[in-house]
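Heads up, one of the protein chains got dropped from this complex, but the rest are sitting where they should.
After this line comes chain A, so read on.
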Amino acid sequence: MPQIIYIEANGAEHEIDVPAGNSVMQGAIDNMIDGILAECGGACACATCHCYVDADWVEKVGPPSDIEKEMLEATPQPQENSRLSCQIQVTDELDGLIVRLPESQY
C-alpha cells in the first residue's frame, strides 16, 4: 500500500498507509491528522485541505484543475506547490509522497 508522509506545521510527522484510489485528504481524515479539516468532504468547495507538495513530488502529483487553482490562489498562504489534498488521488507511483500542511486552513 502506498505510504504518504504528512508533516504538520508544528513539525509533527505522520507516515500513513493510504490505499490506492483514496485521496490524500481521506488518508489524513481516516488517521485523525489535525492539520486537514476537509469540511466539504472532497467536493473542492472549501479549500480547508490545502497542502504543500514536497518539491521532489510536484511533477508526479501534477497540476491542479482550473477551479482548484482559483481556490488555491486565494488561500491564506498560497505557494507554487500548493494543492488541495482532496484532489490528489493516491496511486502506487505516489508511494513515499511528502505533503506539508499549512499553519492555518482559514
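In this text, a residue touches a chain if its C-beta (ideal position, glycine included) is under 8 Å from a C-beta of that chain, and two chains touch if they have at least 3 such contacts; residues count from 1.
Going forward, contacts and distances are computed from a predicted model.
Colleague: Can you pick, from "ABC transporter permease subunit", "Pyridine nucleotide-disulfide oxidoreductase", "Response regulator" or "Glutamyl-tRNA(Gln) amidotransferase subunit A", the UniProt protein name of the chain not displayed?
Modeller: "Pyridine nucleotide-disulfide oxidoreductase"
Colleague: In the full complex, which of A:E15, A:D34 or A:D56 touches the chain missing from this view?
Modeller: Considering the complete complex, A:D34 is the one touching the chain left out.
Colleague: Which positions on chain A touch the chain that was left off?
Modeller: Missing-chain contacts on chain A: residues 26, 29-32, 34, 37, 39-41, 43-47, 67, 70-71, 73-78, 106.
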